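Shown here: the complex without one of its protein chains, the others still in place.
Up next is subunit A:
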Amino acid sequence: MSKYSAFSLARHALDPDLPWPRAWRSPEPKASYDVVIVGGGGHGLATAHYLAKNHGITNVAILERSYIGSGNVGRNTTIIRSNYQMGANTGFFEHSLKLWEGLSHDLNFNCMVSQRGQVVVAVSPVQMDVFARRGNIMRLNGIDAELLDRGEVMKLLPYLDYSKDARWPVCGAIHQPRAGTARHDAVAWGYARSADMAGVDIIENCEVTGFAIENGKVTGVETSRGRINAGKVAIAVAGHTSHVAKMAGLRLPVESHILQAFVTEPLKPIVHHVVSWGAELFYLSQSDKGGLVFGGHIDGFNTYTQRGQFAKIRDVAECAVSLMPFTSRVRLLRHWGGIQDMTPDGSPFICKTPVKNLYLNGGWCYQGFKATPASGWTYAHTIANDEPHALNRDFSLDRFEKGNELDEFGIGNWTYKQ
C-alpha cells in the first residue's frame, strides 16, 4: 500500500489510467486472532490503529456487521472540543483534542481537522458565571478558554439575534479557539487504512452472533461467517452495546436512544465557528459544502430505529431560528438519525468486564465522535495491559454502585424522567 503524498497525487493526476489502490484489503477471516474487535466504527478502527502503533499488537481482526462508515461515525455533527469540567472528562477529552491536532499526519490521511473555534452563547448573567467557572477549570488544566462579553460576541457572530425583544438575550459567551470540526468519513477511512497497513484484518459484513465463554473467560466469537477464536475480545458497538453485551450475559447501565442531525441547503460562508447555545442543547456549524449542520437533544424514548420523530425536527428548527433569525428562510435538505448508548450519568465506559479477557467500550451519549482518538488510544492500552490507563480509569462499569458518577451535564438517559 503506497503512502499518500504530493508526489503520489501528481503521479495519479498525470496518469489517469493509473488507478488508486483500495485503501484497505478485504481478507477472509482467519481461524484465530490475538484480539478480535467487535464493531468497525470509529472507535473500533481507532483501537486497532493504536493497538498496532502503541503496543505492537497486529494479529487483530475488526468484525463489522455492515460496511465501514455505515454507523455513527458517519452520522454525527463532526464537532471536536475539550471544554469539560469534571474529573476524568477534562483530561480525557483534552488528550483526544491533542490527538486530533496531529491526526492527519499520524494516519497519512487528510482528516480535514478545522480548528475554527467553538463559541457557546450565554443567555443570562448567571450563565456567564457558570461559563467563567468552566473556563477557569479548563485553564487550570492547560486547556484554552476565553470569556467573551456581548460586544465581542457581536463582532464574532454578527448574525445572532441582538434585538431588544430577543427571547434569549445574548449576554456573552465562552470560546475555545482550538475546538472545531473534522471530516467524519475521513476519520473512519484514515483509521481503517492505517490499521490495515499495519496488518489488521478488517472484515466487513460479518455479524457477531454470540460469544464463546469457558470458565468465565472469553475464547472467541460466533459470527455470521463462522467461529473465530480470540485471545481477547473487545466490544466497540455503541448504539447496540446492550444488544451485543447481552450475548455475553451482561446487563448494562445503558439505554439506546436516537439523536437526529440536520443539514440545510448550501449557503455562502457565514458561520465561521462551531456555535452552541446556552438556552437549549443546540449546536451548529457550516460544512465546507456550505450546508448548516446542526443538532439538539435525543428524541427521548429508547429505540433502535434510525428514524427520528417530527416533533424533534420542529424543536431543533425553533432553536436555530431563535438564535440565528436568518435561518428561518433556509430550507432543510436532509435529516438523519443515529442510535447512541445513553448512560445514567452521560459519561462513557472504557473498561474491563466481569468476563475475563472481554473488554467494553460504549455508553458514548452525545460525545462519541470527538472522543474517537482518545477512546481508541485508551481502549488499546486497556486491552494490551489488561488494566485501564489513568485517563480512562474512572470510565468503569461499577461507578454507579460506588457513587463515582461523572454527571457532567446530567443529560444521560434521564431526560424523560425529569
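By definition in this document, a residue touches a chain if its C-beta (ideal position, glycine included) is under 8 Å from a C-beta of that chain, and two chains touch if they have at least 3 such contacts; residues count from 1.
Heads up, the rule we're going with is that contacts and distances are computed from a predicted model.
K.L.:
Write down which listed name, "Sarcosine oxidase subunit delta", "Molybdopterin synthase sulfur carrier subunit", "NADH-quinone oxidoreductase subunit K" or "ABC transporter substrate-binding protein", is the UniProt protein name of the chain that is not shown.
P.N.:
Its record in UniProt gives the absent chain the protein name "Sarcosine oxidase subunit delta".
K.L.:
Among A:139, A:272 or A:307, which one touches the chain that has been omitted from the display?
P.N.:
Once the missing chain is taken into account, the touching residue is A:307.
K.L.:
Which of A:243, A:289 or A:334 sits in contact with the chain that's absent?
P.N.:
Counting the whole complex, the residue in contact with the absent chain is A:243.
K.L.:
Of the residues A:64, A:94, A:196 or A:255, which one touches the chain left out of the display?
P.N.:
Once the missing chain is taken into account, the touching residue is A:255.
K.L.:
List the subunit A residues touching the unshown chain?
P.N.:
240, 242-243, 251-256, 300-305, 307, 309-311, 344, 400-401, 413, 416-417
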